[in-house]
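This part shows chain A:
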Amino acid sequence: MSTREKGGRFWLLAILALCLSAFVAVGCGSDSKDEASSTSASASSDSGDTIKVGILHSLSGTMAISEVSVRDSELLAIEEINKNGGVLGKQIEPVIEDGASDWPTFAEKAQKLISQDQVAATFGGWTSASRKAMLPVFEKNKALLYYPVQYEGLESSPYIFYTGATTNQQIIPALEYLQKEKGVKKLFLVGSDYVFPRTANKEIKAWAKANGMEVTGEEYAPLGSTEFSTIVNKVKASNSDAVFNTLNGDSNVAFFKQLDGAGLPSDKLPVVSVSIAEDEVRGIGADKVKGQIVAWNYYQTTPGAENEKFVKAYKAKYGKNRVTDDPIEAGYVGVKLWAAAVEKAGSTDPEKVKAASKGLTLDAPEGKVTVNGENQHITKTSRIGVINENGLIDTVWESDGPIEPDPYLKTYDWAKGLS
Partner candidate 1 sequence: MKLEASDLRVSHGRTPALFGVSLSIDAGGRTCVLGRNGVGKTSLMNALMGVLPAKTGTVTLDGEDITKLPPWERVKRGLGYIPQERSGFPQLSVGENLRVVNESRKGAKPSDIDEVLDLFPRLTPLLKRPAVYLSGGQRQQLAIARALLTKPKLLLLDEPTEGIQPSIVAEIEESILAFHSRDGLGLVVAEQYVEMALRMSDEYLVLEAGVVVHQGHTADLTPEEAGKLLAI
Partner candidate 2 sequence: MATAMKALGPTREQLLARVGFAVSALLLLVVAPAFLSDFRLGLLAKFLCFAIIAVGIAIAWGNGGMLVLGQGLFFGLGGYCMAMYLKLAEAGSVGLPDFMVWSGRETLPAFWKPFEHAWFAVGAAVIVPVIFAALLGTLIFRSRVRGPYFAILTQALAAAFVILLVGQQAITGGTNGLTNITTFFGLDLADPGDQRVLYFLAAISLGVVYLIARQLLNSRYGKLLIAVRDAEDRVRFLGYSATRVKVIAFATAAGMAGLAGALFVPIVGIISPAMLGIVPSIEMVVWVAVGGRASLAGAIAGAIAVNWAKSSLSEEFPSGWLYFQGALFIAVVAFAPMGIAGAVAWARDRILERTGRKQPGPTTTATAEGTS
């Protein structure tokens, strides 16, 4: 018997005691409500002086780049509501958790917010992966999630409110713009290697087939990649009229630089991007993406009193250098929509909030939005913009009023068989 083993056995006891005490401390000590293990999150949440809501974004890791700003706008919305007396006469108390850019952590923290903190609703997520990870948690607990980012569609969970665009509010208008306004016949698809670009490109290909546009190539780069020489060579060889770009934030810089180096600046080869908003431009550098086309539903420059107020408040709270953009606005709108629904329902019970949300309208910075009761997405105006030298985006085209959300593209013939 080696002494090491003796050691191992001897203090197995000690360690497990330590673990137990740790769990007792965290499990019982920190939150006495914990023991009332309830699956219906809101049962007791409006009985106190405040109403707790969860905010769950990546504050560390690769996604922190994008998500921190959204957290900020959500906190701004909560602050504004609290200043006006809160909801149901109570102040909103945000509980902030870090998803750490790790999808299972999102699931874990979502569960924690629901069962430990008993939040009335949660605002959070950015990547599709984080949403997919959280979805079953919210469904099984019958709790609410407000998800603020444009995504690939083909989803409609009864417990998620989608305040970002689905494909028919962003990508399809962008394609129509390219075809009608720019006369594009040959389109090259470039994306980061993850779910949104791949699924979006599948839809684009279906649309192109139905609308007489040729897709000349489809290339994916690993997330975070800065090596686009080969892809650019392929783009060049394809003689395309335009590129549809679903690359993730940091990869865009390298991609645009390489295009430029290969003699394909934006005036020669238009590139439409659907993942670059003002906040990303700030990190990329406006000089590198000046003149590029983007498609969103909201820009900082979008006219309207609501938006002026929002931009002013955001800058006042977080600094003059900060910008607002589509997901930031969608996060803000999500909180406002939830508050309005709670007021209307007179309760924070998720089922009642869902019922009250049906058809609810709100004057948002992006314009009037209406919640679609069926799929819990909201109507959005589609806007095509061009990045200017200040890093802001000027709208060059906009849809005739808000577009109804259609995540499964049911109203489009060419989309049959996609879902």
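In picking the candidates, the idea was that all candidates are chains of the complex that A comes from, given by their letters.
Here, a contact is a pair of C-beta atoms (placed from the backbone, for glycine too) under 8 Å apart; a residue touches a chain by one contact, two chains touch by 3 or more; residues count from 1.
Predicted model only: the values in this text are computed from it and were never measured.
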| item | value |
| --- | --- |
| Which of 1 or 2 touches chain A - same complex, any copy | 2 |
| Candidate 2-facing residues of chain A, complex | 1-20, 22-24, 26-28, 34-35, 37, 39, 59-60, 96-98, 100-104, 107-109, 111-112, 115-116, 127-129, 132-133, 135-137, 139-141, 152, 154, 193-195, 198-199, 202, 220, 222-223, 418-419 |
